[in-house]
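Here it is: the structure, laid out below.
All protein chains but one are shown in place.
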Amino acid sequence: MQLNDPAVWTARFRAVREHSLALAAPLSDEDCGAQSMPDASPIKWHLAHTTWFFETFILEAMERAFQPFHPAFRVLFNSYYNGVGEKHPRPQRGLLTRPPMAQVRAYRANVDDRIAALIGSGLDGEARARLAALLTLGLQHEQQHQELMLTDVKHLLAQNGLYPGYLAGPLPRALPGAPPGWVHFEGGVTAVGYEGDGFCFDNELPSHRQFVEPFDIASRLVTNGEFLAFVEAGGYRDAAPWLAEGWDWVCTQGLDKPLYWQRDEHGNWLEFTLLGLQPLDLERPLAHVSLFEADAYAHWAGARLPTEAEWEHAARSAGTLPGTPPSLPHPGGDAEEDGHEAGLLTQMFDHCWQWTSSSYTPYPGFRPAAGAIGEYNGKFMVNQYVLRGSSCATPAGHARASYRNFFPAGARWQFTGIRLAR
Amino acid sequence: MQLNDPAVWTARFRAVREHSLALAAPLSDEDCGAQSMPDASPIKWHLAHTTWFFETFILEAMERAFQPFHPAFRVLFNSYYNGVGEKHPRPQRGLLTRPPMAQVRAYRANVDDRIAALIGSGLDGEARARLAALLTLGLQHEQQHQELMLTDVKHLLAQNGLYPGYLAGPLPRALPGAPPGWVHFEGGVTAVGYEGDGFCFDNELPSHRQFVEPFDIASRLVTNGEFLAFVEAGGYRDAAPWLAEGWDWVCTQGLDKPLYWQRDEHGNWLEFTLLGLQPLDLERPLAHVSLFEADAYAHWAGARLPTEAEWEHAARSAGTLPGTPPSLPHPGGDAEEDGHEAGLLTQMFDHCWQWTSSSYTPYPGFRPAAGAIGEYNGKFMVNQYVLRGSSCATPAGHARASYRNFFPAGARWQFTGIRLAR
Amino acid sequence: MQLNDPAVWTARFRAVREHSLALAAPLSDEDCGAQSMPDASPIKWHLAHTTWFFETFILEAMERAFQPFHPAFRVLFNSYYNGVGEKHPRPQRGLLTRPPMAQVRAYRANVDDRIAALIGSGLDGEARARLAALLTLGLQHEQQHQELMLTDVKHLLAQNGLYPGYLAGPLPRALPGAPPGWVHFEGGVTAVGYEGDGFCFDNELPSHRQFVEPFDIASRLVTNGEFLAFVEAGGYRDAAPWLAEGWDWVCTQGLDKPLYWQRDEHGNWLEFTLLGLQPLDLERPLAHVSLFEADAYAHWAGARLPTEAEWEHAARSAGTLPGTPPSLPHPGGDAEEDGHEAGLLTQMFDHCWQWTSSSYTPYPGFRPAAGAIGEYNGKFMVNQYVLRGSSCATPAGHARASYRNFFPAGARWQFTGIRLAR
Partner (left out) sequence: MQLNDPAVWTARFRAVREHSLALAAPLSDEDCGAQSMPDASPIKWHLAHTTWFFETFILEAMERAFQPFHPAFRVLFNSYYNGVGEKHPRPQRGLLTRPPMAQVRAYRANVDDRIAALIGSGLDGEARARLAALLTLGLQHEQQHQELMLTDVKHLLAQNGLYPGYLAGPLPRALPGAPPGWVHFEGGVTAVGYEGDGFCFDNELPSHRQFVEPFDIASRLVTNGEFLAFVEAGGYRDAAPWLAEGWDWVCTQGLDKPLYWQRDEHGNWLEFTLLGLQPLDLERPLAHVSLFEADAYAHWAGARLPTEAEWEHAARSAGTLPGTPPSLPHPGGDAEEDGHEAGLLTQMFDHCWQWTSSSYTPYPGFRPAAGAIGEYNGKFMVNQYVLRGSSCATPAGHARASYRNFFPAGARWQFTGIRLAR
């Protein structure tokens, strides 16, 4: 991760930054300002906050004669870093009609140019290493927000009775998948956590040993058709397969199907997608279920969810790797199947994040970074569950076998699906 | 209210409709889409809903071969008319990034042209009378929303740490006002309710008799300076002058000042206005207090709020009339003082709506219109309090002595002030 | 109200005080401690608070060398008097398992004896007058709590799946009532408020003039059978007759019938009463409806609720007087019909409190008492509606034509019914 070639670094930096703008391109300024729920953020806010991250953690620390682009942005676009100071209230991000999109674009351009200047400024070795590390983190951070931009705008558009698509056009039907199978692993002491010399987040470290009992893991994800059988068998009306808190969640919210499913006046099942309302494709991997739903389905199916150690052990053993996500973020579309070479384990990446039964806790010896940036991951390690793999909305190059995504047990607006274990 | 001269009606119609667009002119599309709280609506929604009112209650009823501009708008822009059918949820109006502003403008233009065509279409007498009545109601309705556009956008901009002004420029200082005095009325049986042959809302009818005991009413509104004395005397820290529910409201929300007041780092009092943050002008009439605050202030000052019958009796006796609201909606600025001729009662109109102690109830013999349009006023006659007069944000020509505005006791985002009685 | 004969006053005092204990007699200590909702209080708390009232407002003010019975009781049993100081939180009154009932009985006996000693202590004229006024207020206050004891214990027992009766035994069936009729009044300027030289609450003063337009008022209360027709016609499923806030209240709480109605497994209608579950008696006056339900029923029936001025005018004109409430508090049972002599207006008292459309506001010239005791009535004069008459649970001798009971629009646990007007 040395910053040896400024041109290479600048190109990589600009490519990631431009991809964020490309994601916003199909949207109007109005679309970019709205916030559909406290957990989601406006597109404009994502564009500004990712810029704030570079300005606050790189320019403010390393730029000579640093002047903020706008003094109020430090508060407006701080997400959750108490060490940086005050924050605009999260549920009110959608009220920030100012700065306008044009000014946020100017903010991005300004910070991008200053970062490029810093990259090319002939820093000494120690500073170059520090810049490389922070740049890498900032770009990985931006990629995380790129996925959130897609899930957040999908949630926003789904609240609108017009059901507008983020993009236009028909959604290609998925090909019928193979019948599901079980892949057996013998267990034993296995290594968990990142071991290479590339980038990883602090929550993937340190690599350490865990003992895994022998287990089976499903060869592919649960499909819409399989989950529909659960729905039609009364899965949302019988407490038996549910965790107690999950059943409360179902009853309190009156739920009876996954987040984006609905029926038309003829009783046909539809799914809201980034291409608008579409017929429910029974062959595609199921998406947008909570851990509660994933766990209930697994119980109903006589199985369980994998632990994160099992998942990582299987992924490493099988040698599956992230591929290229589909051009349109919809699970199971036209992504190249990962792991085909390994024979058995498919859809580990690029389709849906996969709920595990593992709560999000620090690995033994975990040590967050010093200062405000140490708030990145560690302080969220309670009442969240780990998801593994990656989704159709994850930017290419972002995922890896040791990656730990995490959300509360009731979250449904991410591309979250189910891989069974037993 | 006969529709004798189509050209006159068309001109009047177009003038009111254009004023709504003029109010939106200083705002970006982003500004027009956001909703700061469930009680407020986005500017875009106001523009669409007022158009929906004409389309639903006039075009749909009277236009030959009526086709809706867009079939989904019937639901999206229905405010609260159960008789019309389903409604988009009120707290989620800010999520309607589609239709975009441009389409709402097109919607307005389309409906305006069709209304103009209908006006000029040579209807027979009965239909002309019906059209005149509905047009008049629709324009009065639009004027009510014009005031809400200003109060709602003020509330939205106040949530933004940048404190942007709706308009730019300094706010003229108010001239020192006269010391307050009491105007005495003898009481007796008095007529309450609208009696002329112009327009009024159904809630102003029928004119009826009420007995009013002798009373005094203040010659002008309470000023910022007078209310500041209450604040600084600990008015928000002592339960004694407050209604029990008002005191709960203060404590639960941790309140210690009117809605838009704040102090800078030097302790100076500022007020957020449509021109942005401004020094608090002690001479101006106080605005943006709830009934709870108005009542507590009155008790603290050894007085009380007037009833709506007292207010109307005083207004009629003194012959005060609405004038021209200030060019910038800020209470007490450069409006022509009403009632100067009558000598004593001033600021009855054009500055701030004035809380009365009267709950909003039907007048004896009240009869709402048949059909969905009968939901306009009558169904809100519980747990609301009547405000009289008009404010700096009320469109010219909209107010009259019998006008009954109404809000819940805790509402503060309107231009609501205090006139004392005893 | 002079305190001329101490023996008479002592006897009156002891009689009212003993009635409270008699009301608690059918209940166990366990029954007396529980609180079913924040609006209701435990029986034990009522017994202690009414004692606290005498101790705080009479003994503390007038007893030589006053020592509190227990220093902590000043806080524990203060209901809402900010002028007295701190208060135990209202929703947690049911957690006060200490002091035990036995100690509360001892508290009552102690305060009773000290009050009796004070009555007989040969006070001078001014002090005697003051004592007489406070004693009278204290006893009226205790009578108000006697009614609350019955409504609160009814609510408590209704939460228990065993549906225990407060008393045992069958409920006598009501005789078929007369068909309802309308009684006409001419209106005009009428006096409202208390005018005699006996006791009244401050909220009944001063007597003043109101103008009442001609009106009709129903000759009797709405019966269970009449309201059942509304229920069965879908009254709780159609927004049309409801106030907007009432309809929200129905939908949010999923309501479809009056508070204590239910159906058995055969579909028969039952009503929970102080004698346990009983078949719904179609001839009895309907009880336990909110203002929202009363108003919706009236609209559905093509009528409206009376104003409090209309009600009082009718009651005075007809000369109806409170009688003897039924021996078992259930509306419409065996109470002597009031007003029979006057021919037409019946059930004005002793059956159910009658919702009016009048919000609870101060009469012109209203002046609460000085000091903490002035918090008795005045501070509740917002967002409450006036009920007139009296109920089967009102102690004999407590009601009068000018009496103003008041509750929020959604309250249902009192014996509240409907008299129509038009």
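Observations
The letters A, B and C name the chains in turn, as written, and every chain counts its residues from 1.
Simple rule for what comes next: a contact is a pair of C-beta atoms (placed from the backbone, for glycine too) under 8 Å apart; a residue touches a chain by one contact, two chains touch by 3 or more.
Keep in mind the model is a prediction, meaning the values are calculated, not measured.
The undisplayed chain touches these shown chains across the complete complex, A, C.
When the whole complex is considered, the residue among C:R98, C:R237 or C:H266 that touches the unshown chain is C:R98. Of the candidate positions A:S357, A:T394 or A:Q414, contact with the unshown chain belongs to A:S357. Residue A:G83 is the one among A:P26, A:P68 or A:G83 that touches the chain missing from this view.
Screening C:Q159, C:N268 or C:T324 for touch with the missing chain picks out C:Q159.
Looking at chain A, the residues touching the absent chain are 80, 82-83, 189, 208-211, 213, 215, 239-240, 242-247, 291-292, 295, 304, 307, 357-359, 361-362, 364-365, 375, 379-383, 409. Residue positions on chain C in contact with the hidden chain: 28-34, 36, 44, 72, 75-76, 88, 92, 94-101, 156-157, 159-162, 164, in rising order.
Here is the rule we use: only the chains that are shown with their structure count from here on.
Chain closest to the overall centre, judged by the mean of its C-alpha atoms against the mean of all protein C-alpha atoms: B.
Across the assembly, the mean Cα position most removed from that of chain A is the one of C. For the pair chain A and chain C, the distance between mean C-alpha positions equals 59 Å. Averaged C-alpha coordinates give centres for chain A and chain B that are 46 Å from one another. Mean C-alpha position of chain B lies 38 Å from that of chain C.
Multi-chain contact residues of chain B (touching two or more other chains) are absent.
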